[in-house]
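All protein chains of the complex are present and in place, except for one that has been dropped.
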Amino acid sequence: MVPVEHYFVLALILFTIGVVGLVVRRHLIFVLMSIELMLNAVNLVFIAASRALGTLDGQIMVFFVITVAACEAAVGLAMVISLYRRYGTIATDFLRTLRG
Amino acid sequence: MVSTFTPLPSSFYQAASPFLVLSVCALLILLSGVTKLAKNSCCIFVLTNIAFGATLLGVCCLSLPGRYLQDALVVTPLSIFLQLLLLGFAWLLAILTYFSHLRGDFFRSELVALYLFVLLGMMVFSSSEDLVSLFVGLEISSIGLYTLVGYTRVTRFSLEGGIKYLVLGSFATALLLFGFAFLYAVTGSLQLPVMMAAIASGQPSLWLTLGASFTIFALGFKLALVPFQQWSPDAYEGAATNITAFMTICVKIMVLSLLIKILGWVSESLGGTWVYVLGLMSVASMLFGNIMALIQSSIKRMLAYSSIAHSGYMAIALGVMEPGNSFPARALLFYLLSYALTSLLVFGIILSLEHRQGEAIQLNDLKGLAKRYPWLACGLTVGMLSFAGLPPTAGFLGKFFVFNAAVQEGHFGLVLCAVVASVISLFYYLHLVVMMYMHAPGKFVVENPNWISLVPRGILAGAGIGVLALGTILPGLVLALLQGLFG
Amino acid sequence: MNSIDAHIISLIIFLPLLASFVVALLPSLRVAKIVAFAASLATFIASLHLWFHFDPTSVDLQFVEQLPWMPELGVSYLVGVDGLNLLLILLSTFLTPLLLLSIWEFSGEGHKSLMALLLVLECGMIGALVAFDVVLFYIFWEVMLIPMYFIIGIWGGKNRIYATTKFVIYTVSGSLLMLVAAIALYFYHGEQAGFYSTSLLDLYKLAAAGGIPGEEYLFLAFLLAFAIKVPLWPFHTWLPHAHTEAPTVGSVILAGVLLKMGTYGLLRFAIPLFPQAVLLYAPSILALAVVGIVYGALTAWVQEDAKKMVAYSSVSHLGFVVLGSLAIVGNQLSAEALTGAVYQMINHGLSTGALFFLVGMIYERRHSRMFSDFGGLAEVMPYFALMLIIATLSSIGLPGTGGFVGEFLILLGVFQAQPLVAILATSGVILGALYMLTFCRKILFGPITHVANRQLVDLSRREYLYITPLIVLTVFMGVFPELFLSKIRSSVGHLASNFQHYHLKIAGVHPAASDAEPPVDESAVIQP
Partner (left out) sequence: MLGVILLSPLLGAVLNGFVVPKANKMLAHLLGVLAIGLSFGSALLLFQQFLAGGGEPSITYVFEWIQAGKLRVPVEFVVDRLSALLLLVVTGIGMLIHIYAGGYMREEKTTFRFFAYLNLFIFMMLLLILANNLLLMFVGWEGVGLCSYLLIGYWYSEGANADAGMKAFLTNRVGDFAFLIGIFMTYRLFGTLSFSELRAVVSSSASFDAYTLQQLTLITICFFGGACGKSAQLPLSIWLPDAMAGPTPVSALIHAATMVTAGIYMMTRLNFLFYLAPFTMEVVAWVGAGTALFAATIAAVQWDIKRVLAYSTVSQLGYMVLACGVGAFDAGVFHVLTHACFKALLFLGAGSVIVAMHHEQDMRKMGGLWRSLPITHALMLIGVLAIIGFPGLAGFFSKDEILWRAYLYPGSGHYLWAVGAFTALLTSFYMVRLLALTFYGKSRLDHHTGKHLHEISSIMWAPLIILALLSIGVGYLGVPGLLAIPGVKPHILADYLEPIFAVHQQVKETWAFAGAHHEPFWEALLMLVSVVLVFLGSSIALFSYARSSQPNLGPWPAPGARLYHLLSNKYWLDELYARFIYSPLGDIGEFLWRIFDIKIINGLLNGLGYTILGISGFASFKMSGSVHRHAIFMIAGMLALLYFLL
């Protein structure tokens, strides 16, 4: 049986990949995708913990996480589309007007 | 441990009645969007009033203290008080928006429904002690707020603010979940009391610290404490004023309700480092918030940074909490109440000053306001004095109690930083007063005269008098009330 | 204590506040002026009631009112009068009607709000003077600050914004430190005495009982707040700006009463609460005060602006008062110096107030404060010249005016404590004569250089009305000081003789038997 810590470490790695993706990519779509990646990393931890502890709570939590991830993606994409339709660009460096 | 399905006791329905009423009304307003009623903002306004009224009735009379659905819904005097605060301020803000230039933009059926759902999410979050319902409540409110920021009055800034808020917000949600996951992994249960007991008894492990820290960081993000504060200026400036006001007041109430519960237990179990980190965050956000606000030219952005600073002051009280002594929590609540009342006053006035198409008010637009609109200027001055923490206002007593709590624990360093920060803050708060009173009036003129109608003036006057009264006559009463909350 | 005595102080505090609301809301200006003046006069008459019913022999607190305000924290609305603050209350209620009179024909706009602010200021001042609860004192201390901020800010001179912002930030930063120190004291008292209370009487018992840990830092925090207000030497740079930019009314009340808050605070809070720290720091504060005297005098002499000159002269005069309140002979304060300090506070308020009024009068006529614009006014305005000379003589401290009695007692007391310091301070008497006479010389004497000065009209009837009481009172205080000294002597003697274990109880209320009475040698208290 693989000890549960390995799953946590894997989840941590996934999470950092997501964060790096968030920071590096200039493109809003990729930003949203990296957020999805982070949420999946969290799912991994929940399932691993639930498997180790033998209770089902973790898995219930995963369902909620997935639905919430979907909502965020939906809202995020909606905003990106309205931004594109109005201003023709979805690059993040366009979003610099609010600063200081 | 398979939990068999047991029919829910009738008391649950009574306790959950406010939530049910609110969600039903929100759905009704959403559906009304289909009919031609949607065009008429006035009847939507009536519907919202009904929704608020019913929920308030539900919270006041019907809710019974108790723990339901394995702590998913915990009704205690504290949670009732917080829900009353949330509902009260949200309602007042809705009324103020109705009488302001934002009526057309805001009172579309889907936005109002969204507004009520966000409120529902906050109430769920503040009255639950189970990770699942906490997470669900938090997400309903957060995602709802992203859209409200983005779409209330669609301009380039609101979209930009909304997107930034969404990206960073979801990043924080991921952090929060990560924290919950690790806490769940270490303590084995999703119910807060069980977890807290496990933490208190168990020995500190890496994963426990990691989980708890991520949770606190995420909540720190919501409160806009320093490392996680940069979303709030953009979101506040981008959003329409009433949404900004809603965010400053209600998000803080929501987050602090959880922090008050868990920090009481968690602080000494995680050892002294915890107090140290929170102290660090509070000092950093106090100094950063005040220093950054010094040179802002737009009022909303300045108020955003000032709200970061005020989160810093509240974080002092958080840092010194310990299970035995409930005084820091009461001090925090009093500070919250005074901050919320002052924000209502200030944002209400800004709301009534704004133009339909013009962009956010700059500081120099307020030049010589006192000559033209003396009572608005007077209200704004009282608000500024309360933010600055000068005595006759509630802000001073809030700060005084927080300093009291900090000195009781002997955190002199923290208090000295707070003193330095509030002296710096004095500068830009009084700069506003200088603009209004000590300069010749500029070209700025209030565009829509209809704010002269009775209701918004009544609300603003009530808020102003409340701020002054809370600073002089009422504190004894309010403290006794807070004392009651903590039993 | 009959029923009037029980509520007289609250009446004196809140009557002006009420009047200020009424004045702000009244539509017609004329009615507002009458209401404001009537209210301030009523407050003055009420304070006269205090004067006649004050029992000069007793050392205890009189006309006390105690109401629970925040019982949970032990904060109560505790107000009272004793020898130290009686005269200051009378000074502030006496000055306000004169202030309102002086702006009777105020040309600028916002006349009503100016009157309202003055009344709020009076309420703040009296509140701070009578408060015997640390939190209450702090609240009135800041309430006093805000109207002053607006008065200087709105009706001030050219760069009033810099002056008024500097004034507020300087004072608030000092007083915030004081608040933190007060809270620390409050908690230490809570642990020692078992019950939490911010009333000064309990804190005195704590201070009398013994050394408070970290007493020096707490004392320094209190001292900083009051030193900025006094202004003690290094912290004085806000005063000239505030005075030159403030309107006449603002300068008079600022110099008349607000500066005394600092010295009064020293006597009421800093000295009795931290006796050991006082013993430790007294020499250095005395040094600062002496430097302040000489520094203020010299800088006043080279000024070209009349108001700035009077401002620097206040720095010098208040240096004397600080000197007087910290003259330690053996393990007691010197009673003569302390009486002199309290007395000097009053007549500095009168003489500097009169000086500012007079400078204001010539400012109204010529719209300039520079000496170069004046000269030879005695020819054209003889009665103005007479008033100015008497006011100058009082501020020099010529015998026969109040200034001399105060200054003489202070110097006499300080001489017993530190002869060298006293000698240096007495040189301030010469420098005082130097700059004040140059002031008179430049304005009154010499040939009339500017043609505009030729047709200046002498004092109008109204101007007489508000300047003569000040002048007459200064001379009266010089010739018959006994009337005033008898009121303050017992309280001052009590503070001076046992400031190490100072305690104060409410008149008529016998302290609880269990309350161990710390050893007090009553011999020091002289029965008149």
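Miscellaneous remarks
Think of it as A, B and C in the order they're written, each chain with its own count starting at 1.
In the analysis below, contacts are C-beta pairs under 8 Å (C-beta built on N, C-alpha and C of every residue); 3 or more make two chains touch, one makes a residue touch a chain.
Values in this document were obtained by computation on a predicted structure and should not be read as measured data.
Contacts of the undrawn chain with the visible chains, over the full complex, involve A, B, C.
Of the options A:Val9, A:Val23 or A:Ile81, the residue whose C-beta touches the omitted chain is A:Val23.
The residue touching the chain not shown here, chosen from C:Ala270, C:Ala306, C:Ala378 or C:Ala507, is C:Ala378.
Summary of contacts with the chain left out: across B:Phe171, B:Phe246 or B:Tyr335, the touching residue is B:Phe171.
When the full complex is taken into account, the listed residue touching the unshown chain is C:Thr299, out of C:Gln62, C:Thr299, C:Thr352 or C:Ser395.
Where subunit A meets the omitted chain, the residues involved are 19, 22-24, 26, 31, 92-93, 95-100. In the full complex, subunit C contacts the hidden chain through residues 166, 170, 234, 237, 240, 295, 298-299, 301-303, 334-336, 338-340, 376, 378-379, 393, 398-400, 404-405, 408-409, 411-413, 415-416, 419, 422-423, 426-427, 429-431, 433-434, 437-438, 441, 444-448, 480-482, 485-486, 489, 492-493, 496, 526, 528. Against the chain not shown here, subunit B presents residues 160, 163-164, 167-168, 171, 175, 206, 209-210, 213, 217, 221, 226-228, 230-231, 233-234, 273-274, 276-277, 280-281, 288, 291-296, 424, 427.
Convention: only the chains that are shown with their structure count from here on.
Between subunit A and subunit C, the centres computed from C-alpha atoms are 65 Å apart.
Our note on geometry: subunit A versus subunit B, Cα centroid distance of 26 Å, whole angstroms.
Contacts from subunit B toward subunit A in the complex involve residues 1, 131-132, 135-136, 139, 143, 146-147, 150-151, 154, 156-157, 159-164, 166-167, 170-171, 173-174, 177-178, 180-182, 184-185, 188-190, 207, 233-234, 237-238, 296, 301. Note for the complex: subunit A touches subunit B at residues 4-5, 8, 11, 15, 18-19, 22, 28, 31-32, 35, 38-39, 41-42, 45-46, 48-49, 52-53, 55, 57-58, 60-61, 64-65, 68, 71-72, 75-76, 78-80, 82-83, 86-87, 95, 97-98, 100. Contacts from subunit C toward subunit B in the complex involve residues 68-73, 135, 138-143, 145-146, 149-150, 153-154, 156, 160-161, 164-165, 168-169, 172-173, 176-177, 179-180, 183-184, 186-187.
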